[in-house]
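Rather than the whole complex, this shows some of its chains in their spots.
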Amino acid sequence: MDDRPRQPFNPLLACLAALAALFFFFPLLGLVTGAPWGRMVSVITSKSSLDALQISLIASLSSTALALLFGFPLAWMLARGQFRGKGLLRGLTTLPMVLPPVVGGIALLLAYGRRGIVGEPLHKATGLSLPFTLAGVIVAESFVAMPFFVITAESGLRSMNRRLEDAARSLGASRWTVFRRVTLPLIWPALVAGIVLTWARALGEFGATITFAGNLPGVTQTMPLAIYISQSSNKMDEAIALSLILVLVSLVVMIFRRERSGSD
Amino acid sequence: MLEADIQLRLGKFSLDAAFSAASGEVVALLGPNGSGKSTILRALTGLLPLAGGRVVLDGTVLDDPAQRTRVAPEKRPIALMFQDYLLFPHLSVLENVAFGLRARGTDKKAARQKAAEALAQVGLEDQGAKKPGSMSGGQQQRVAMARALVTDPRLLLLDEPLAALDVSTKTDVRRLLRATLRQSHAANILVTHDLLDAVALGDRMIVIENGGIVQTGTPAEVTARPRSRYVADLTGVNLLRGTARGTAVDLDGGGQLTSADPVTGPVFAVIAPAEVAVHRQRPDGTAGNLWRGTVSEVDLMGDRVRVRVDGTPTITAEVPPSAVDDLKLDDGGELWASVSPAAITVYPP
Amino acid sequence: SSSSPAASGSTSPGGASASAKPSGTLVVFAAASLNAAFDKIGAQFEKANPGVTVKFNYAGSSSLVTSIKQGAPADVFASANTQNMTAVTDESLASGTPQVFARNQAEIMVEKGNPKNIKSVKDLANPAIKVVLCAPAVPCGSLAKQVFEKAGVTVKPVSEETSVSGVVTKVSLGEADAGLVYVTDVKAGGDKIEGVPIPADQNVIADYPIVQLKDAPNAAAAAAFISYVLSPPAQEVLASYGFLPPGS
């Protein structure tokens, strides 16, 4: 539907973009060449790898889902709510991004660990405790990744034309319908971006996870942890091989995503 | 039946207008740009909060700040056609029109069915699949109208619904509106700048100027006795203010006129441009009003020409195109204007 | 599941006692550098003690300490140095005294073929040589520190890595010319690197202590595992990875 005349190719812009692309390309190339292609299959299909991959996917997807469920309302409040201390709340939201993941993990332990502010009473009451459980991994990843969704969604909500929501309401659309049929489609690009960022960040999360949820193979060991282990036992090529799986997974998703939101 | 008393402020602009519209009635809302027409419609729909007053539709209170009552826009049986359409860019034209029905619970199939009919009514049967962004202005306006009409509301608000339509379509759509507005037992408010629309569609006219109602009545009443420059311009007559002593009227702007029927006190005096004669030389032996002025404007209005003569009073005359050459009006210069007392309508404000 | 005092009492060092058969899941917190060796030992232990499953939680010794302090449900803690072990015992989180189950010593790690021709610790002081070490805060770092003190040289590293693997990575990728790490790391370091031994008079021995934790959910298995690690079969495995036996 874009009937604009094709913009004349802007060399400066293209150059900078190309440089940026190359900047990302060479490291990938490095990984690909550095990978032990001979043992690739065996490395990837080893039980521990597959376990780790499975846990990674489950955890990253669940935490993305949580980020949506809780993060969107938060973004909504930040974009539309009228209350004092909004700046502070926004600041709070972005903290997990600036905390070095390991410290994030420590903070989580202090809050939700067995001896934590919330964790201790919880444990006493229910006997439940998050660390060293899959739930713990999800919590850690949500903590680190959710802010990316909140910030992006908020920016989307800010820049949309709210009069279209008025029009929808004047046509008798309930808040929910307005949201579903008007707001959502209009902020879709921002949401997609947010989901991608969140998911990717969760998938690559290491420090907070190992600190808060530990590194139990088959239970809390995600890909990044598995990679860390093979790397710290000086099996760098294995680490690379495993990383390439992550790369592959995300590549697939990215390209699929295009199809999807290319349509709007 | 709508009873509205709307009081609110928007930045520096403050609005205070009380009026009502019976079921099945069409109220034409006219007024200069920025007088508050669209604001009234937004307020009625509940998209703007009232500061004071109340809105009652068919006995149910929709808005009453004093009582802290306010029905949410989506809960009001009202449809508003926005001045700038506000079509949903991401939905097809058909989906746009079906939106209101779907929102109010009609099932998909029926909604699309009715939407298609509505589109056909406004002459866009074959365009349902398009996105609004790829339609012409006039087409978009008709989509907006269909979207509002199809919901058949209890209160229908149309904000300049015909402004972007070509003549042929305008006549058809105007006819369509006449039919539907009559049939519907809804109250209808039609914002327009076109007296023709007001007369053709409106049972009653409300004229609003910077936030307040200045005149109401049937189109005939309002146009017969304009009470503001704006209304006078609507009908294209000369409106003068003054004080009458019998048949003599001292004009506020200076100058004096003699009218046929005697009145006393402050008055409006209305003179139709066609009744004003202009001459290059002082016409001898003309009874009644005669005064001197200079040509300031010559406007070609279709098959007539309007000449503005600056003087005391300044007045606009309507002459046949031929006169432009005969009297060399384009050269400007001095001119005599004359009006017979009988041609002057005088009435108290 | 909490352990019965009887069970823990009846386990004596030197071998799994016949009296209380260990069972259930055993959680071992071990320094990441023990990963390879302990995986093997774990498997053997499971064979030797059917009904027990061993779960290892590998991480940097200090992060392990952190989680233990935060009440992690661990049974055994195997540290890569005494320092981190003390951090645990000081908070009296351990039951019984830690026992050294292996020892390790320093070695210089250089690129394959030793292009810079590094012969001794002294050579590392040469500013022309890019040396990476571990930060003094981490086990391998304190080790390096002691070595240099003994050798009486001061080395200016280009980087103080936070883990051994950091050093290994940089040396094996040719980023740095030399590093100082454990013998075991050189052994496991792959084909891109080789070691330059450090004479005993300059070398330092590092102890690897292991201990059962006070809140161990599965004390029986914990005790059993510790004694197994000290037993010959496990010691062989450790030796095969280049570790020195405890009491040499």
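For reference, chains read A, B and C in written order, and residue numbers begin at 1 within each chain.
The definition used in the following text is that a residue touches a chain if its C-beta (ideal position, glycine included) is under 8 Å from a C-beta of that chain, and two chains touch if they have at least 3 such contacts.
This one's a predicted model, so the numbers in the text were calculated from it and none came from an experiment.
Whole-complex stoichiometry, in terms of the displayed chain labels, is A x2, B x2, C x1.
Everything below uses one rule, namely that only the chains that are shown with their structure count from here on.
The innermost chain, defined by the distance from its C-alpha mean to the mean of all protein C-alpha atoms, is A.
Chain centres here are Cα means. That of chain A falls 56 Å from that of chain B. Here the CA centre of chain A is 34 Å from the CA centre of chain C.
Centre-to-centre, using mean CA coordinates, chain B is 89 Å away from chain C.
Chain B has no residue in contact with two or more other chains.
Those residues of chain A that touch chain B in the shared complex are 1, 163-164, 166-175, 177-178, 181-182, 185-186, 264.
Residues 27, 32-33, 35-36, 55-59, 63, 66-67, 70-73, 163-165, 168-169, 172, 185, 188-190 of chain C touch chain A in their complex.
Within the complex, the chain B residues that touch chain A are 45-47, 72-75, 78-80, 82, 86-91, 99-100, 102-104, 131, 133-134, 147, 151.
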